[in-house]
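Let's look at chain A:
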Amino acid sequence: MTIMTRILMKGNEAIAEAAIRAGAIYYFAYPITPQSEVGEYMSRRLPEIGGVFVQAESEVAVGNMLMGAVSSGKRAFTSSSSPGISLMQEAISTMAGAELPVVLINIMRGGPGIGGILPSQADYFQSTKGGGHGDYRVLVLAPSTLPETVDLTMLAFHLADKYCNPTMVVADGMIGQMMEPVEFPEKYKEEPLPPKDWATTGCRGRAPKIIKSLFLDPLALEKNNIVLAEKYKLMKRDEVRFEAYKINPKNRILMVAYGTMARICQTVIDDLEEEQISIGLLRPITLFPFPIQEIFAEAVKPNIEVVLTVEMSMGQMVEDVEAAVKGRKPVEFYGRTGGIVPTPGEVRDYIMKILAKKTPAVKSRKGKGE
Partner candidate 1 sequence: MPGVIIDKGYCKGCELCVKSCPQQILSMSKEITNRGYLLAQMHDPSRCIGCQICALVCPDAAITVVTHGQRYMLYDY
Partner candidate 2 sequence: MNESTHAIFTRPQSYQDAVTHYCPGCAHGIIHRMVAEVLDELGLRERTVGIAPVGCAVLIYNYIKTDFVEALHGRAPAFATGLKRVSPELIVFTYQGDGDLASIGTNEIIHAANRGEKITTIFVNNAIYGMTGGQMAPTTMPGQITATSPRGRNVKECGYPIRIAELLSSLRTPAYIERVAVYNPQNIVRAKKAIRKAFQYQVDNKCFSLVEVLSTCPTNWGMTPQEALKWQETTMLPYYPLGCFKTPGNEVE
């Protein structure tokens, strides 16, 4: 049995160490609040273990440096925050089109624009619906606690290599800045991965390889898009991850939340349980592929009156939840934005409003004679 030591670490630093343990010792980044500590940690650690740390001149440069690095078959990654991830979109689209594995960490902050420096979850659309141009998706993982952040960061590298696609871990400023005890496995177990025989490593003894996303012939470009689409179908079939928290036949409301927000909702659920009000939480861990079937299956159960989505945004994941529920139950939304993290008290108050049938979706249902 391997004994793992528990260390009290800051989220940003835990992410950095997790990546190192997954073999990603090549890091390119630009400082941006609230994730600059990832870079500072890497600048200390990487020279100790023979890795490479480059502070690029901008996030645009970072995205392109990453593309160069992963083209050689090595595990490289970056971390940034919302405005920086916006600058990388062209590179992400290109890496998806060229089928390159890369991991990006987004420590989300308030937006849009320069926004603020406090946590938010307002990059859901940006991560899951594209962000960049063209027909591509990014596999998106959303941890909720620091130990899970460590696990998902390591998993991200594995999934990126498995599908040769950009993979993103979306945390928020709270996760980046808080400290919790974490453990790093001595040896991270991964399933066998396909060999990286597409990597440009010098063509001695073989025909030259080309990594590109340009296909001037429209039929060839369509073929590339179909290849990508097949990958995304496989992801939807095999990589959906979620957590069910206190879901049982006594639930009156199904909550859907991810990341830090899910943690707060768990507190609300525990508090309401003591008041004999039963609520369940379905926490998506993969935002793409989204647990569509699982949400539908829970929502249509007869005991569920309402589906409540709680996010730190003006309502982004709620659109996917509405699509998953297919109109079978009213979908309510509660959110705060601007960097404000809702308290369990305010979420609880909104739930009480829902149960008293005073909220928009529920009220409009009553009008339709449901």
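Heads up, the rule we're going with is that contacts are C-beta pairs under 8 Å (C-beta built on N, C-alpha and C of every residue); 3 or more make two chains touch, one makes a residue touch a chain; residues count from 1.
In picking the candidates, the idea was that all candidates are chains of the complex that A comes from, given by their letters.
Keep in mind that what you see is a predicted model, and the values were worked out from it rather than measured.
Per the touch definition at the top, the candidate among 1 or 2 touching chain A in this complex is 2. Of all residues in chain A, only 30-33, 36, 39-40, 43-44, 47, 53, 55, 57-60, 83, 113-114 touch candidate 2 in the complex they form.
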